[in-house]
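These notes concern the structure reproduced below.
All protein chains but one are shown in place.
First chain written, first letter: the chains are A and B, and each begins at residue 1.
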Amino acid sequence: MADKKRYGFVIDVERCIDCRACLVACRAENDVEIPYTRIWVRDLGLKGEFPELSRTYVPYNCMHCEEPPCVDVCTSGATYKDQETGLVLVDQDACIGCGFCVDACPYDARHLDKTRGVVDKCNACAQRVEMGRAPACVATCLGESRLFGDLNDPESDVSKALKEAKSVQRLVTEDVNPGPNIYYIHGDVMESGVLPREPRYTAAETFWRKLAIPAVAAGVGLSFLGQAAFFTKQLLEGEKEFEE
Amino acid sequence: MSHEEFIPLAERKHLREKQIKKHNIANILTHWFNAGAGALLVLTGLGILFSPRLGIVPDIWLEFVRNVFGGTANLITFHYTVGLIWMAVMTFNILVGFRKYFIPFARNRMMLDKDDIEWLKVKPLQMLGFVKDKPLPPQDAYNAGQKIYSYVVVVGALLIGFTGVIMTFHQLVPWPWLLQWALPVHFGAMGMIFAGWIIHVYMGAVFPEEKEAFFSMFTGKVSALYARLHHSKWYWRYVTEEAEWEDSVLEKGRQLQEEAAGAD
Partner (left out) sequence: MAFQGPNLTRREFFKVASASAGALAVSQFVPPRVAKAAMRSGILDADGDGYIPTMCEMCVWRCGVLAKVKEGRVVKLEGNPDHPHSKGRLCARGQSGLMTTYDPDRVLKPLIRVGPRGGGQFREASWDEALDLAAESMLQLKNQYGPEAMIFSSTHNLSQVQFENLLNAYGSPNYGTQRSLCFNAMVTAFSLTYGVEEPARDYDNVEFILLIGRNLLEAISTSETAALVEAVARSAKLVVLDPRFTKTAGKADEWIPIRPGTDSAFLLAMIQVIVSEELADCDFVKQYVVGCDGIIDAMSEFTPEWAEAKTGVPADTIRRIAREYAAAKHNALAHPGWRTSNFINSFQTERAIATLNALSGNVLTPGGCLIAENPEAAGVPLGKPPQPPYPRTTSLRLDGVPWRYPLVPLKLGIFQELRDAILSGEPYQAKGWFISRQNPVLSIPDRAKTIEAMSKMECIIDVDVIMNDTAWFADIVLPEASYLERYDPLMALEGKVFIRQPVIEPQGDARSALWIYKQLGERLGLGDFFQYEDEEDYLRQQLAPFWVDLEILKTRGYVEPDAQREEEPEITFNTPSGKIEVYCETLGNAGFSPWPTWEEPTAPGPNEFYLLTGKVGQHTQTATQNNLFLHQVEDKPRMWIHPKPAEARGIKNNDWVLVSSPIGQIEIQAFVTEGIRPDCVYMTVGYGHISKGLTTAYGHGSSDSDLHVTYTDPISGGQALSQTYVTVEKA
């Protein structure tokens, strides 16, 4: 009984023709400011020598990870993994634009929109998913390369595609595996150009975590202990009637 | 305890009954405004800090405060609104009456002089139980410890205000690094003030010697005995001014009497 949904993407790599309809559809649907983009089609480059050549395209966006490093580091909790859908979303009204999450994302899938001062990224067109429609990129994909659905539902398009696929990959390395929910089938995409990097934490965040918090904790702790000691002493000494 | 001067009993009783004004209405209102705003700001500010990686605030508080305000966005809006109001009021209070209220306040109650430095060397040792015999130098209306705390508050408040404005208007800030550093600085300054505040509360409200100090923050008044024992520099300046004032009133009365007699 799959109450909890796990929405994710399955990309059939051999069907992607790099037409980039998905990029334009996403921009139109989500009003993404030029020059930013929420999604990409990565070109792994021309391989081989004339005339033995080959080329692979990798549609790419936020992986809606199971253990997202971005959620872990978000100062205000503006980014969160939605309980019902499993999508990683950003409440842009609660985002304070610090950008810690941008560095933390191993896939560089997030960006700080300087015109609005908040972080933006693929939200799997949650506003469409809510109405039972596919994300804009999936709906328009000419080659039917992009698939989307509930990975926990065995009857969904994505689950069926995974079951029948001859090869399945996810963009993970030995060191970095936040549990991405984009699966790549029928293609070899494990290349350095698209594989994730270690999450990065900015100097400010490290300073905060390693210095500022312990310092404050120490300071507050000491003050508290100090006054507690004197207060205890006071209690032990008892009330003095004639105090000046 | 730490005050050397011996005052005979009768005088002591008289002094105990006499009340003198230590805090004017501006001081009192500003103090409690700071306290109230500060409380709201600390509680909501901590409530914003959701990051599991930083792990500062317990979940229970984070959930609660979001429920109360209906979401993170509203919580943040509330926090910076209170913050901005607090900054506006403080700025207003300081600037209006800058010469009449603030300058004398700063001169006597904030600046450290030689006696204060000496006090700072002796008092902490005495509190720990050492050098009980050494006399403490006379202190002004706020003792050196309180002055130090005021520095903590001022510096902290300036940092908090500055970084707070940066974060509130993050849409207009073109440098991400400025925003990123504003966060731990804001937090650190708050922590600094908070640590000092714990001592401030203890010393002002709980510590038996300072009981009058606590009530004076409501009534504005302390007894002359307390003033003379704990804040003698201020006390004697006050007494001198009072005497001068009394003299001038008497002089005025005499003049009026002479005029009345001359008119007859």
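FYI, a residue touches a chain if its C-beta (ideal position, glycine included) is under 8 Å from a C-beta of that chain, and two chains touch if they have at least 3 such contacts.
None of these values were measured; they are calculated from a predicted model.
S.K.: Looking at the whole complex, which visible chains does the left-out chain touch?
M.R.: A
S.K.: Which residue from A:V58, A:A136, A:L171 or A:V189 sits in contact with the chain not drawn here?
M.R.: From the options A:V58, A:A136, A:L171 or A:V189, the contact with the absent chain belongs to A:A136.
S.K.: Of A:E49, A:E130, A:D175 or A:E239, which one is in contact with the hidden chain?
M.R.: Touches the omitted chain: A:E49.
S.K.: Which parts of subunit A face the unshown chain closely enough to count as touching?
M.R.: These residues touch the chain not displayed: 12, 14-15, 17-21, 23-25, 27-29, 34-35, 37, 46, 48-51, 53-55, 136, 139-145.
The rule is simple: only the chains that are shown with their structure count from here on.
S.K.: Once you find the CA centre of subunit A and the CA centre of subunit B, what distance in Å lies between them?
M.R.: Centre separation, subunit A to subunit B: 46 Å.
S.K.: Over in the complex, which subunit A residues touch subunit B? Could you list them?
M.R.: 71-78, 91, 93-94, 96-100, 112, 114, 116-118, 202-205, 207-209, 211-213, 215-217, 219-220, 222-224, 226-227, 230-231, 234, 239-240, 243-244
S.K.: Along subunit B, where are the residues that touch subunit A in the complex?
M.R.: 3, 48-54, 56, 62, 71-73, 75-76, 127, 167, 170-174, 176-177, 179-181, 183-185, 187-188, 190-192, 194-196, 198-199, 201-202, 206-209, 211, 225-226, 229
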